[in-house]
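The other protein chains are all here in position, but one chain of the complex has been omitted.
A, B and C label the chains in the order they appear, each numbered from 1.
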Amino acid sequence: MTAQAKRRVGILGATGTVGQRLIHMLRNHPYFEVTAVAASDRSEGKRFGDACNWKLPFEMPEAVKDLTLYPSKVETGKPRIDCDIIIASLPGDIALESEGSFAAAGIPVISNSSAFRMPADIPLVVPEINPDHLDVIPTQKKNRGYDKGYIVTNPNCTTIGLVMALAPLQQRFGLEAVMMTSMQAISGAGYPGVASMDILDNVIPHIGGEEEKVEEEPQKILGRFTGAQIECAAFKVSAQCNRVAVQDGHLESVRVKLSKSATVEDLKEVFESFTGLPQELKLPTAPVRPVIVRSEKDRPQPRLDRDAENGMATVIGRISKDTIFDFKFTLISHNTIRGAAGAALLNAELLVAKGLL
Amino acid sequence: MTAQAKRRVGILGATGTVGQRLIHMLRNHPYFEVTAVAASDRSEGKRFGDACNWKLPFEMPEAVKDLTLYPSKVETGKPRIDCDIIIASLPGDIALESEGSFAAAGIPVISNSSAFRMPADIPLVVPEINPDHLDVIPTQKKNRGYDKGYIVTNPNCTTIGLVMALAPLQQRFGLEAVMMTSMQAISGAGYPGVASMDILDNVIPHIGGEEEKVEEEPQKILGRFTGAQIECAAFKVSAQCNRVAVQDGHLESVRVKLSKSATVEDLKEVFESFTGLPQELKLPTAPVRPVIVRSEKDRPQPRLDRDAENGMATVIGRISKDTIFDFKFTLISHNTIRGAAGAALLNAELLVAKGLL
Amino acid sequence: MTAQAKRRVGILGATGTVGQRLIHMLRNHPYFEVTAVAASDRSEGKRFGDACNWKLPFEMPEAVKDLTLYPSKVETGKPRIDCDIIIASLPGDIALESEGSFAAAGIPVISNSSAFRMPADIPLVVPEINPDHLDVIPTQKKNRGYDKGYIVTNPNCTTIGLVMALAPLQQRFGLEAVMMTSMQAISGAGYPGVASMDILDNVIPHIGGEEEKVEEEPQKILGRFTGAQIECAAFKVSAQCNRVAVQDGHLESVRVKLSKSATVEDLKEVFESFTGLPQELKLPTAPVRPVIVRSEKDRPQPRLDRDAENGMATVIGRISKDTIFDFKFTLISHNTIRGAAGAALLNAELLVAKGLL
Partner (left out) sequence: MTAQAKRRVGILGATGTVGQRLIHMLRNHPYFEVTAVAASDRSEGKRFGDACNWKLPFEMPEAVKDLTLYPSKVETGKPRIDCDIIIASLPGDIALESEGSFAAAGIPVISNSSAFRMPADIPLVVPEINPDHLDVIPTQKKNRGYDKGYIVTNPNCTTIGLVMALAPLQQRFGLEAVMMTSMQAISGAGYPGVASMDILDNVIPHIGGEEEKVEEEPQKILGRFTGAQIECAAFKVSAQCNRVAVQDGHLESVRVKLSKSATVEDLKEVFESFTGLPQELKLPTAPVRPVIVRSEKDRPQPRLDRDAENGMATVIGRISKDTIFDFKFTLISHNTIRGAAGAALLNAELLVAKGLL
C-alpha cells in the first residue's frame, strides 16, 4: 500500500451484532477508519455509545463512542453520509433500497445482506476464491447507471464456510453434488434474535430463508466470469439448517460427490495447501491459512476452533469415505467474523489492493 | 392377557441412565415387576437406594429401593439372578459375555447393547416394524445351544427414530438411499458421560461407533425373515452424528431417495397412517400414534416434542422436496425412552403377547 | 364441594407463558372451565389456537383452541368478557387499569401482577399461610366501591418460594432478618423475554423490579389481619436477584436470623410438618406436602426438584448453621406453577371452598 490517508468508512447497521464485530475489527486498521455510523430510524441522532447495546467481550472502541447515528434506511434521494466506502449489514428489506441509493450516489458499497447477492452483474466475492468476479463491476455500473459507486457482496454466513471447503475440491477434483446439514450459532440471528426459551436444552430445525441461500450461492461463487457476466457452476447443493445453543460458529456436516476419484489423504492435502490472493497480497485481515485441517477424531468444535486465525479460517475435520457420496467431513466457520464482518472487511481490503477504492 | 402372576424382571445396568428410565417405566406395570437389579462390580451387595445416583425428575420407586445389587458382569458359569426375564443395558464389552450367560442359563434376555444386534440369528426388533423377526428364535436356540433362554435386541437410540420414519416409506415407495445427520442428546452417553466443559456453548461432531451402527442396523430391521434367517434390505445409509447441548431427544436431519415417485402429501399420509402390531394388541407401552407429523415450520424440537406419546412416538416435520435426493425432513425421538428403555420394554410386552414369555 | 355448574373462567394474558400454564392446569378441572381468553390488542378477534405460540411440552387443550381472543387491556368502561372469575397475568402497567375495571364491573379478579399486591385493603394470599387475609375483602369493596367484584393477588414468583420456607420458621421461632440471593429461570421473563445471546454461558445479575418486590412482599404475607387491614410483619429482607440458564424453577440461597434459638433438626422438623388450609380442604391443586426437605448434599436442583408435587411444592435442602446469621439453606420453587399459574389457581380454589365464588 502506498502511504495514503485512511479511507473513511460508513457503517450501516452499526449497532447490530455484525456491526459491532466490524467496529471491533476496524479499530487501528491500516487502511480504514470509521467516520460514520447508521442504525435504525429510532436511534437517529443519538450518540453511538449511548444507543448501542454493546455485546462483545471487548471494550467499545473510544473512537466510535461519540459518533452520531444516522438512519440506515434511505429510500429515495441522496444519502446524507459522506464517506469513501459503505459497509452494510442490514435486513434484506431495508438493504435493497438503502444500498442501492448509496451506490447511485457514488459510494462503493460492501454488502452483507442477501438483497444483491444473486444478480449476474453483482460480484459475490470470497477473496480467496473468486477475486476475478470483481471484473463485472464495469458491467454493473453500465447496467445500473452508477458512476463511481458500485456494489460488492459477500455470502451468507453458512455459505462461506462451505465454499471455503468446496473451492479446493472443485479446483482439483470437480464437484457433482453437496449435502450440507448445519448447526448454527445464535449470534447468526442478531440481537435479541433467538429467545432463550427456544434454544436452551433444545435445537430449532428452521432458519428462515437459510436453506435457499446455501443451495444457490455456492454455485455463483464457484462460477466463472465470462467477460460479460458471472455464470453459475452446475453442481447441486442440498441444505438442512438447524439452530443450536452455541454463541458463535456455524458447524456443518458435509457430504460431497466429486467428478474425479480421490483419497482421504488427497482431500487433506488440497485443503491444507489452499491459498489465494489475500494471502499473496498479505491483506491485513487475511488468514495465513484459510483452511485448517485437524486430525483429532472429535474436531472441529465451535468453542475450540471458531477463533482459529482470528475467526477467519475454516477448520475441517473428520474427513472420511461416505457410504453414498464420495466423502463426508465436518467444518466450522465463525459466522460473525468470516461469515459477515470479516468477509466484508476482507473484500474492502481487496478493493483497496486492486485500486478500486 | 390372561390373569397371571407378573413376570419377574431382572435389570442389568440398573443404576445407569437407561436402567433408571426402565425402573421408572416399570413401576405399576401390568405384566412385569422388578425383582432383581444388577450394576457394576463395585456396587455389588449395596442397597439400590444407596448405590444409585438417581437423575430423573421423578421419585425413585419405593419397590426397588431395598433391592440388593448383583454384579452385571457374568463371564462364566451360571448367573446368580433368578427371574423370568432379563432386560439389559450394558456397555458392549460386558454385554457379550453377560447376556450370553443368562441366555445359556435359560433366561430370555432383552438387550439394549450393540453386542448381539447384527448376527443373522438374533432378532433386532421394533415391534411396529418387524415383529415377525422373532420367528428366528428357534433357529437361534438351535445355533447357540440355548434351551429356554434366547436373546432379543432393540436398535441403537439413533437408529430407532430413523427406522420409524423409513419403515412406512419403504413399505409404500421403496427405499434407495438415506442420508442422516444427527444432533444427539447428552443423556445418550450415560452418566457422567459428556463433560460439561465439552458441550456448553459447543457441539461435538463425534460419537464413538454411532455412525457405523446407524449405517447398518436399519437394513436389518427393514430386512426380511426368510424362514431361516434375517436378510438385510439393500438400501444404503450414510450417517454423521453430532452431540449437542440437549438433555434428552435425538434430532435427525434426513434425506431419502425413494424407488417410486411421491409427493410431500403422500409422505405425510403414510407417516400419519403408520401403525403396527403393538397398536393392534394395545400393548401397555405402545404409543397410540407411533409416528406424528407436525406442520409448523419450526417443529419438531427436542424440548417440545421428545415426550410425545410418553416419549414413544417419532415426531416428523419439515417434509419437503430435496434438491438432490427426493425428500428431506426432520425427526425427533426420545433416546432413553423410545431409544432404549421403552424399546426394550415394548419388546418384552410383545414377547408376552406372543406367548414367548 | 356441592355439585354445581363449573365456574366460567376468563383468562387475561392467556397467550403468555403463565397464561399457557394456567390453561394447561385448568384442563379437566373440577371447579372451573375456561370460557374466555384475552391477550394483547393485536391478537383481538383471532382464534386462540392460531394466535398462541404454544411453548409447553404438552398439547394445547382442544377446549381453548377455538375461543376468540379478547383484548386484555380495558382502560375505561365495562369489560366485554362475561364470566364468573378473571384470572389475570398481565404486565404491571396494563394490570392496574384492566383488573380494576373487571372488579368494578362485578367480576372477582385473581391477579398475578404486581399492580395490586401492596395496598392494605387487598389480600396478598398464599393459601397455606394467610388464608385469613381474605377477610379484608369487605373492607376492600367498601373502600373501592366494588359490588360483587374484588381483587385477590398472589406473590411474585421469587417471593412465594421464600415465604413457604419463612412461614413455618416465623410461626415457631420468630423471624428477625432474611438474606436471599436468587438464581432465576428464564421462563420468569415470559416469551420472548431473555435473549439467548444474553444467557448462554452467562448469568445476568439484574431483573427489573424483582429485588424490591421480594424485599416487601414477605412481610405482608406473613403479616396480621387486624380486623380492619393487613399489618406487615417487622422482619427485614434483603434480595439479590440473578437470571441463570435454567428453563423453569427459581433457586434461592437463603440465610435467616431467628428470634429464638433452634437446631438444624428443628428446622427440618418444622419444614416437613408444615401444612395448611389447602391440605386440610384437599383443594384440587394443593400439594400434599407444601414443603419438602431433601437431605442429599447437592439438592435441591432446578431440573430434579422443580416438578415436585406437580410443581406446587417448595423443596429445601442444605440446611446448616450460618457463620453470621443463624441458618442458611437452599430452596427451589417452580416459578410458572407455584410462582404464578398454580398460585392463582389455588387462590381461586380457596375462594370457591370459602363460598366467595
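Please note the rule applied: a contact is a pair of C-beta atoms (placed from the backbone, for glycine too) under 8 Å apart; a residue touches a chain by one contact, two chains touch by 3 or more.
Keep in mind that what you see is a predicted model, and the values were worked out from it rather than measured.
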Of C:204, C:232 or C:281, the one touching the omitted chain in the full complex: C:204
Option from C:53, C:171, C:238 or C:263 whose C-beta touches the chain left out: C:238
Contact with the hidden chain (one of A:6, A:27 or A:55): A:55
Which residue of C:43, C:247 or C:285 touches the chain not shown here: C:247
Touching residues on chain A - with respect to the absent chain: 55-57, 200-201, 247, 303-307
Touch list for chain B against the chain that is not drawn: 17, 55, 186-187, 191-201, 245-247
Those residues of chain C which, in the complete complex, touch the missing chain: 177, 179, 181, 183, 198, 200-206, 215, 236-238, 240, 242, 244-247, 251, 253, 255, 297-304, 317-318, 322-325, 328, 330
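The rule is short, and it goes like this: only the chains that are shown with their structure count from here on.
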Cα-centroid distance, chain A relative to chain C, in whole angstrom: 48
Chain B and chain C, separation of their C-alpha mean positions in angstrom: 41
Chain centre separation in whole Å, for chain B relative to chain A (CA means): 43
Residues of chain B whose C-beta touches two or more other chains: 201, 247, 303-304
